[in-house]
Each structure stands twice: as structure tokens, then as C-alpha cells.
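Shown here: the complex without one of its protein chains, the others still in place.
Residue numbering begins at 1 within each chain, and the chains themselves are lettered A and B in the order written.
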Amino acid sequence: MLFSFRWLLLEYAVRSLFRRFGKNFFIFLILSFLIFILSSVLMIAESIKAELNATLKTLPDITLQRFVAGKQTQIPISRVDALLEIQGVGSVTPRIWGYYYFKPAGVNFSVVGLDIYEEPYSATMARLIKDVNWTQGSYDAMMIVGEGVKTILRENYYNDFFHFITPEGQTKKVGIAGVFHSDLALEANDLIVLPKRAAYEIFGMNASDATDIVLKVSANVSEIPTIVAKIIEKFPDLRVVTRDDIRVSYQNIFDYKSGFFLALFCVCAFAFFIIVYDKSNALSSEEKKEIGILKALGWDTDTVLQEKFFESFILSLGAFLFGLATALFYVYALQAPLLRAIFTGYSALKPPFDLPYTLSVSMIVLLFLLSVPVYIAATLIPAWRTSIVDADEVLR
Amino acid sequence: MTLTPEIIALLTLDVIFLGLGTLALILSLRIAYRWDYASSTPLQYRLTKQSTLVAVIIKYIFILKLPLFLFFVYTCDKLSSVITGAMCASGVVNSVGFGLDLTLFKLFNLYGFGFWLLLHVEDTSHVRLAYTRLKFILFALLCVPLFAEIVLEIGFFTRLDVSKIVSCCGTLFSAASSSASLSLLFNVDARLWVCLFYFFYMVSLIALGFKSTAGMIVSNTLFLIFALISLIVFFSTYVYELPTHRCPFCLLQKEYYYVGYGLYIMLFTGTFCAVGGGLLALMTHTIPYRYWRLSGLFNTAYVLSISAYPLAYYLKNGVWL
Partner (left out) sequence: MIVVSNVSKIFTQAEERVQALSHVSLHVAQGECVLLKGASGSGKSTLLSLIAGLAQPTSGSIVVAGEEISKMPERLSAQMRRERIGFIFQKFHLIPYLSVQENVTTPLVPENLPLHVIAEKAKRAMERCRIAHKAHMSVHRLSGGEQQRTAIARALVHNPMIVLADEPTANLDRKLSLSLIEELRALKDEGVTLVVATHDPLFFDLDFVDQTIELHHGALRP
């Protein structure tokens, strides 16, 4: 047949690798390290993407925000009825939410106002506030908080309640009714849920306004563009954000971030391959002699080349597998200390979530393509230089 | 410009191919120009050694291009979930004007370099290396589509805009297609294409039986063309079990058990062995019967598997689509 596999040659290549252990081990270590870094970053990005996608599923179909003079402002709740008249719109819920800046810790909490008697606008919310005891006792109101919020409050000696400061400068004492333990850690970590009335007071907002309005679409998902068009026609000052918009922008951010990292990585890798090229280009006299002997014994240039190819292939494949395995362990077992800060560093409260396991075949293929062929390309010309050594030089 | 890791991987390898390819081109032009097997000058001696370098570079490029072609299609398929309107790779490929050309160039290059390797094997086992000059001239010629492909691919990925809305395969592969040649295919009765497909399959078998070189080349080229057309206009609808869904790319998706990869590998290997072997026969005046036998095998496997779809549909539902 055209290609019959030469096992003995492979064996010879393995021995040859071990004979020059020092040099090869050095290359192996650096290559594994590069692959480890690369795999870790891509895996973290992929994992966060998966986590975000899970979160996205819980988002409303359409979110309406009102813009005045280019800035987002409140929407009058009176518009709800007009929105309900549009065909295909299932339910319309005004939301009241925002960020509360907690000065002593220098962090923002996400505060969401909810009417416990009203149907919550998302299934996750419903799940979060189920089984919570809302009896107030001596407090102005009760709230449930995410684990991150709870920790920060405790660090500031708020164990059972918290004093919100309204824009007018009054304090509002809100008791902690519970903590949610959510599998959607990324979103729920910095969250505070409390009754609508309390939220209006904390934000100093007028009770006839809402922060934004969310819609559920009762018709087919493919009808969303028509519904969007109708809303814009009716209320030109509203900005319409569909779930798909959010998904695309998230995906772009993460692809962009990992892409940017990859570009940086390429520079490092390039430097490494220059070293490899240099190292393997400088033929030692011992190696030269060996090739000469092999040629005199009946090896041809192609065989020598193939042997050299096996060497680089085994070395790079080994480094690839080793780097990949350590990256898997580092990302999913150790939860990627240090590196995950690249992606989730934008809020002090965001980090504590588990990276879900998302390794796919395509990811492995991608990592393979970025490591093994590139390494082999760097050794191609040095290998050729080795293979053309003349046999008659060793005979003298 | 969207830099997903997949695109960066493809671009990195493109840059490597471009660099090594240029080196190989320079060397091969010199070899093509100065090669003289009979002479024993130092120049000829150097050329002999350089020819092994060129061969190694070409092997490297070809061996990577095979999986990369699949990876390219796969990447486009994956991007289709980001780009609005695209349901499969075809939408992504067509979102840039020359996307389809790029895919065709890729395919052509696989055939071209595959043939180069056949010639190379023939050359290195020849006692006088009679085809060395020929194979390097051929490589210099193949460099044109190779570089075109690389440049197109870089252009393709830099121009790809994820926020642009593209059309899905449903409109691209229909009588309403914006491309005149594509819409022509759908205005003709599908049965004609299917008949031509089976007809040229029979012709190729006859050519194989008579060991006719010209017959093999011509019949297999036409067989490939009509296989692709009939796949789009007729057979694919049975794979999807939807009379309006005609697309050569959706086959590659998970929903259809990645069946497209298997089908295309059979079709391309079969026709490649026939045409490549035939061209080899023209150049070396020997009959490369083992390639042709392989071709007959793969072509038949393709015809049988693709025919199984409409048949199975008919047996199950009692009607044609």
C-alpha cells in the first residue's frame, strides 16, 4: 500500500528521544507549560460561556429600557396596558431593581424589588424566594441575599439585618430572612431580593415608575422581530433588548477575551519555537555521525526524515497530552486559581462560582491543532538539515 | 473581525503554510529550471537534497489540510450559532462574497496536492527520477490556488461580521437563490440530475472495466459534479426528510449524525483515486489499477449509501418526497 506503518522506526525514535534526554526534556517541559496555559484559558472561557448560557435561559424574552437624552431612566408603569395589546405578547412585568453601593466594602449589590404576592417574572426568581419566611418582626422589611452578600455583610458585623441608606439620608433597617443557595452562582451571588415597597424607598423612586419592563412572548420565537418592530413604533423612546442580543454580546466578549489572550500567547509560543528551531538546527557532531552511519547502513533521507518526524510528533503529542491533563485538573478540580481572574475580575463579588465541566471534542481538536502541528513546523527544516547529512563523511 | 480561538488556529496554520509554501515555491522553481539528473555537478547535488525539503513541506501541508478542511467546515458550522440567520455552515460561508469560492479552492487543493503526492511516490521509485522536473512544475502551478486559498481564507475571517444578518441555506439553495448558476440548478427538474448521476456512475464502472484512462478521468469528473448537484437538489431532502430543505452543509450537523462527513469522504476519495490515477496513467504510461479499484469501491459505497436514503423513506412512508 501507499503508506505502511514502520513500527520499528517509531521505536527507534523513542529510543533516540531518551538518548538525548536533557535537551528533549527541557523542550517537553516548556511545551507542556505553554499548552497547559493555553488549554486552561480556553477551558475557563468555555466554561464561563456555558455558565452564562445557563443563566441566559432564565432571562426574559424581551427587556424594555427607556432612554431619555441618551441615558437610561425609569419607565412609567402605565405603559404596561398598551404593551399587552400587541399581538404575541404573553405577559408584561415592570421590574424595579438597581445597584446599591456599599461603601465600607467598596462593592455593589444588585437589589431587586419583588412583590411576593405577584407572580415572579422568572422561574429562577420563583425558586429563589420559595420557602422564605417573610415575617418582619421589628424590622422595616425583610430580604434574602446571595452568599457573597451574606459574607460581606458578616465581615462588617451585620449578622441579622442591614441598614440601607436612602437617597434622602434616612436609614432603613432590613432583616435578613434567608440566603439562597443557587446553582446559578454567577448571577445570584451579589443579589439582594426584597419587597417592592422597600426597593422604591431605598432607591428613592416614584412608585408609578419601573426600572424596566420585561415581556414574555406567547407566540413563536421567530415572531420576536415583528413584536420588536411594533414596540418601537409605539414607543420610540424604548430600547428593546432581546435574549438573543444578550447572548451574542456575551459570546463576543468571551471570544474576544480569549482571542486577545491567544494573540499574546502566540507571541510567547513564537519565541519558544525560535528556541526550538535554533536548538535543533545546531547539529551536534555526534548526531551528525549517527545519521552518517545510518545512511551507510541503508537508511535513506526519507527514512531519516520520518524518524525525526516521529521524534517531534511523540514529543509534542506527549507534551500536548500532559499539558491537557494538567489543565483539566487545574481548571475543573482546582477551579483555576489565579487564571480565572482574567475573565471574572470585573466585580469583587462575582468569583465564587463553580466552573461547570464543558470539555468537548472540538476543544481538544482545537488545542491539538494549536500545538502539535505548529511544533512540527518549527522542527521541519532542522529535521531536513539533519537528514541530508552525507554518509561518506563518517567513513573517513 | 471576530477572533474566536478556532479562527486563530486556522489563521496561525495559514501563516505557517504561507511561509513554508513560499520557501518550497522558490526551491521548486529552481529545481524545475535547473534539474538535470544525468549531471553530477555540485548544483545538481544540492538540488537533489532540496527536492526532499520541498517534498517534506508539501507532505506537511497536505497531511494537515485534510483534517483542516473538516475543521474549517466545522468552524463555520459552529459560527452559524453566533451569526443571526445562519442555520448551518452554508450561511456563514456565504456571508462573505467569496466564501463559496474559498470552499471550492480548498477542495481543489486537496485534489491537487493529493495528486502531487501520487506523482511523488511514482517519481521516487523510478530509477531515473524521471518525473522530478514535472512534479516541481506541477507544484509551482499548484501554488497559485494554494496561495489564493490562504489569502481568501485570511480575507474571509477578517471580513466575517457576526452582527451581519445572513440568509440560511433554505434561501441559498433554492430557485430563489441570488446566485444565477445556483438558481439554475433548481429550475431544472431534479430527476434529470439524478439520472445523470446514475448514468455517469455506470459509465465510470464501464471505463473501469475497459481500463480506459480517458474514460476514467472524464466519467469520474462528471460523476463528481452530478453527484454534488443531485445531492443538493434531490438526495439531501431525503436525509432531512423535508421537501424544501436542500443543503450540502446541514448534513454535517449532529442532528443528522454527522453523516455528511462519511458521505463526502467516500465521494471525494472515490473520484480522487479515479482522476488522480488517470492523470498518473497519462504521465507514466502505466495502468494504476489499484487506485482505480479503490475508486470503484468508494464510488459504489457512496452511490449505495446515498441511494439508501430515498429508498428507506419510500419504504417507510410509501410515497416520494
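One rule holds for everything that comes next: a residue touches a chain if its C-beta (ideal position, glycine included) is under 8 Å from a C-beta of that chain, and two chains touch if they have at least 3 such contacts.
These numbers were taken from a predicted model, which means no experiment stands behind them.
**Q** For a quick check of understanding: of B:129, B:143, B:196 or B:265, which residue touches the chain that isn't displayed?
**A** B:129
**Q** So which of A:299, A:330, A:368 or A:384 would be touching the chain we can't see?
**A** Among A:299, A:330, A:368 or A:384, only A:299 touches the chain that is not shown.
**Q** Using the definition of touch stated at the top, determine which of A:223, A:244 or A:390 touches the missing chain.
**A** A:390
**Q** Contacts of chain B with the missing chain: which residues?
**A** Where chain B meets the chain not shown: residues 38, 40, 42, 45, 48, 124-129.
**Q** Just checking the interface: what residues of chain A touch the absent partner chain?
**A** Spelled out for chain A, the touching residues are 4-9, 12, 15, 19, 286, 289-290, 293-303, 390-392, 394-396.
In this section, only the chains that are shown with their structure count from here on.
**Q** Just the number, please: Cα centre separation of chain A and chain B in whole Å.
**A** Chain centres of chain A and chain B, defined by C-alpha means, are spaced 36 Å apart.
**Q** Would you pull the chain A residues touching chain B in the complex into a rising list?
**A** 2, 42, 45, 244, 248, 251-252, 255-256, 258-260, 262-263, 266, 301-302, 305, 362, 365-366, 369-370, 373-374, 376-377, 380-381, 383-384, 387-388
**Q** Over in the complex, which chain B residues touch chain A? Could you list them?
**A** 2-9, 12-13, 16, 20, 49, 52-53, 56-57, 60, 64, 67-68, 71, 74, 78, 82, 84, 121, 124, 162-163
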